[in-house]
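This is the structure I have questions about; it appears just below.
Apart from one protein chain that is not included, each protein chain of the complex appears where it belongs.
Order of writing sets the chain letters: A, B and C. Residues in each chain are counted from 1.
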Amino acid sequence: MKHLPIGPLYYEFSRHHQPRLRIAPGETLVVASEDALSGQIRTNADRRDKEAMPYSNPLTGPIWIEGAAPGDSLAVTIHQIRPTIGQCATRTADPKQLCEWLGSDCPHGTHVCPIRDDLIYWSDTITIPYTPMLGCLGTAPDWGSPTTAPAGPHGGNMDLIETCPGNTILLPVFVPGGLLSLGDAHAAMGHGELSATGLEMPAETTLTVNLRKGQTIPGPRIESPSEIMAVASGAPMERSLAQAFAYLILWMESEFGWDRWRAYDLLTHVAKISVGYYGIGTVAAKIERRYLNGTLS
Amino acid sequence: MKHLPIGPLYYEFSRHHQPRLRIAPGETLVVASEDALSGQIRTNADRRDKEAMPYSNPLTGPIWIEGAAPGDSLAVTIHQIRPTIGQCATRTADPKQLCEWLGSDCPHGTHVCPIRDDLIYWSDTITIPYTPMLGCLGTAPDWGSPTTAPAGPHGGNMDLIETCPGNTILLPVFVPGGLLSLGDAHAAMGHGELSATGLEMPAETTLTVNLRKGQTIPGPRIESPSEIMAVASGAPMERSLAQAFAYLILWMESEFGWDRWRAYDLLTHVAKISVGYYGIGTVAAKIERRYLNGTLS
Amino acid sequence: MKHLPIGPLYYEFSRHHQPRLRIAPGETLVVASEDALSGQIRTNADRRDKEAMPYSNPLTGPIWIEGAAPGDSLAVTIHQIRPTIGQCATRTADPKQLCEWLGSDCPHGTHVCPIRDDLIYWSDTITIPYTPMLGCLGTAPDWGSPTTAPAGPHGGNMDLIETCPGNTILLPVFVPGGLLSLGDAHAAMGHGELSATGLEMPAETTLTVNLRKGQTIPGPRIESPSEIMAVASGAPMERSLAQAFAYLILWMESEFGWDRWRAYDLLTHVAKISVGYYGIGTVAAKIERRYLNGTLS
Partner (left out) sequence: MKHLPIGPLYYEFSRHHQPRLRIAPGETLVVASEDALSGQIRTNADRRDKEAMPYSNPLTGPIWIEGAAPGDSLAVTIHQIRPTIGQCATRTADPKQLCEWLGSDCPHGTHVCPIRDDLIYWSDTITIPYTPMLGCLGTAPDWGSPTTAPAGPHGGNMDLIETCPGNTILLPVFVPGGLLSLGDAHAAMGHGELSATGLEMPAETTLTVNLRKGQTIPGPRIESPSEIMAVASGAPMERSLAQAFAYLILWMESEFGWDRWRAYDLLTHVAKISVGYYGIGTVAAKIERRYLNGTLS
């Protein structure tokens, strides 16, 4: 099994980066990634130094998938996300949109939490279940090189808790080889990622990358054993939500044979929504698989 | 146990309505409500007639709670929501914000679904678990009389799936007696209530109304056995989310002794979000109770 | 000429208020109004006391227009807005959405400015041209009683600088008599009304109210000698803008004979936008009259 170590830290999903690894479709590999803070915070005494590194969310990659061509999709199945140094770190800072109600005097603090036995030790008395996910996962666009701040049709900084072990993330291929990159692993994350800084950790992710030749998709999709989800990003969030639902309906239509307006009706009653970092507006609109194959009356 | 039948259908949360019932704090009662479509759709052949009734979401109420005064809160515990005619109805119409992706040719259709044995028969092959909730629940403001379309500090058309049996909804009291009203029961509802029309049903709701004297809250809150949730409404949704999180933090501070910026940190990692009708932008920000009483390091 | 003095201060556009004056269509009258601060700030030493009066923007009215019936429009032509005490007042307070960039330590101050010779003396060295407008102008809805905080199809707290002498504001009639109210005069206002408090003044407004029988409009419109404008309100502002443009296109279609998609093309190149209080999201989309009657190729 191939292993891609942390190399140069890239902060863009860019076709200008040379592939660091070439794999065949269907290969399983392990990818190591630095934390979103570029490793600047390893103890509670450390501080985020934006002079030394102004960007966040360094990526490992890109990975070239043999045969991947524009118009295809990658299907990235995550098997495991392992903390590599037994801890994660977070920080508080400006409460941004919250300051209207809370003021702006949030102390800039850091906070390192050990991870042991599938628990995150957030304080002496509070533990959080270890439920890891990848904040950043994406391909390289052919138009523009997005930073690791936003999310978009290429994936990017989606910050969805469903980018996790057991799920398959589908991503459009825009350039030859696809150029997959990942990073920004969190030991756990709440909906909305309120402070914009999760429980950030260096990690090793075990994943399989399959290629779906000729399956053109308008943006990221997620398949779990029990659900399918369409993802859209951007503000205002009501617009992202509408877009995610529209993409989910079109998916139900094209792949599961649904009439689009019947799907629209059903989703009204059974859909679930997951919200990524609320400052970016990534949302996933979901439906349980058990509804998909119902014969329609 | 008192029983409030369907009476005049009110479409506003208004202090100008005479109370139809007076109860003591702590009383349990049953309230019958018409469906959101004002009962116009009982068969698949029926159509929503907006000439005959332009408004949606008729309320039953208002209920006067003895001793309730401005600055207090009502604590409304829902025990049961029972379908009174064994069926619910929905309709599809203009896809509004979705039409950018799907076009605007959605057929205007209606759809009546039987409810039996805790299942909603949505089609010949698809059943949806009966998981009822109240779309509308609120008190009467002292400034303005909101219609049953929006949601706000008084509650209103929140369309949250957490306004359901087993949970307690806290609402501010703005006028003497509180003037509680409710309606718009759904047999089930997805996050976002995509088409704006759920599985609407006439219902009987069994609830207990307690009075929390002197507990002044800025907007609706929901207590479940396992979680607490703060609610905010309005567009853009990222602003409602920020407001709901700010209110949840202030709640953790005032009632559970948390430092607000520690709460801000924790919520980043463990919060959940529930989204009501996305066209209105009601959201609930939640935290599990088990985190609330952790001694802080 | 009839004169309606300041009477009870109403803070809602409500059909529950008794008409204070009845006029015939086409009558010209003078309406006195208190300032948006309910007269609490007459000197720099005064402070806004929200205990004594929590609401803003008191209205004078309602005025019953003989013959006005649901489905008609009122056409309110403003001739003059005169300051009645030779001064206006403003205040600074929480910078709300700005605090993300500026912090939240804005001093709560008040500021009274003399008005003389068509100039507002804002400071020893800065004068602002006296360019008065009405922040609030509206009819009473038949569904709900909006406060004087929001704007909507009934008009309301639109805070547009085009609600000024020389212009005619069209408003839908929802209830018999129309029930017109007005207030919140500003001696001048910038686009966006940044701090939410303009140069507030008690005023006397001279206006003529005409009735357009059978002209049903979906929301406020403004006619100036050189332009027509459609108004929409609410967040997110990009949605209000889309709605205002759609309403302007429909107006060009119905009244000026335009093909809607030709209008859509032309507006792309020549429209202007005016922004009311940005926290509410009222916008006006405008086109110059000289374009309206061009024969189409």
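Basically, a contact is a pair of C-beta atoms (placed from the backbone, for glycine too) under 8 Å apart; a residue touches a chain by one contact, two chains touch by 3 or more.
Since we're looking at a predicted model, the values are computed, not measured.
*Asks:* Among the chains in view, which touch the chain not shown?
*Replies:* Hidden chain contacts in the full assembly come out as A, B, C.
*Asks:* Who touches the missing chain here, C:His154, C:Arg221 or C:Arg239?
*Replies:* Here the residue in touch with the unshown chain is C:Arg239.
*Asks:* May I ask which residue of C:Trp122, C:Trp143 or C:Phe256 touches the chain that does not appear here?
*Replies:* C:Trp122
*Asks:* Touching the left-out chain: which of C:Gly61, C:Pro83, C:Gly156 or C:Gly281?
*Replies:* Only one of C:Gly61, C:Pro83, C:Gly156 or C:Gly281 touches the chain omitted from view, namely C:Gly281.
*Asks:* Applying the definition given at the start, please give the residues of chain C touching the unseen chain.
*Replies:* Per the touch rule, chain C residues meeting the hidden chain are 90, 92, 95-98, 100-102, 106-107, 109, 111, 120, 122-126, 128, 188-199, 235-239, 241-243, 245-247, 249-250, 260-261, 264-273, 275, 278-279, 281, 285, 291, 294-297.
*Asks:* Identify the residues of chain A touching the omitted chain, counting contacts across the whole complex.
*Replies:* Residues 11-12, 14, 16, 54-55, 143-147, 149, 234-236, 239 of chain A touch the chain absent from view.
*Asks:* Could you list which residues of chain B touch the chain missing from the display?
*Replies:* 94, 96-97, 99-100, 103-104, 235-236, 238-239
By definition in this document, only the chains that are shown with their structure count from here on.
*Asks:* Please decide if copies chain B and chain C contact each other with the same set of residue positions, more than half shared, or with different positions, and reply same or different.
*Replies:* Mostly the same residues form this interface, as more than half of the numbers used are common to both chains.
*Asks:* Could you please state the distance in Å, as a whole number, between where the Cα atoms of chain B are centred and where those of chain C are centred?
*Replies:* From the centre of chain B to the centre of chain C is 33 Å.
*Asks:* Quick one: chain A and chain C, Cα centre-to-centre, how many Å?
*Replies:* Here chain A and chain C have centroids separated by 46 Å.
*Asks:* Return the residues of chain C touching two or more other chains; collapse runs of consecutive numbers into ranges.
*Replies:* 235-236, 239
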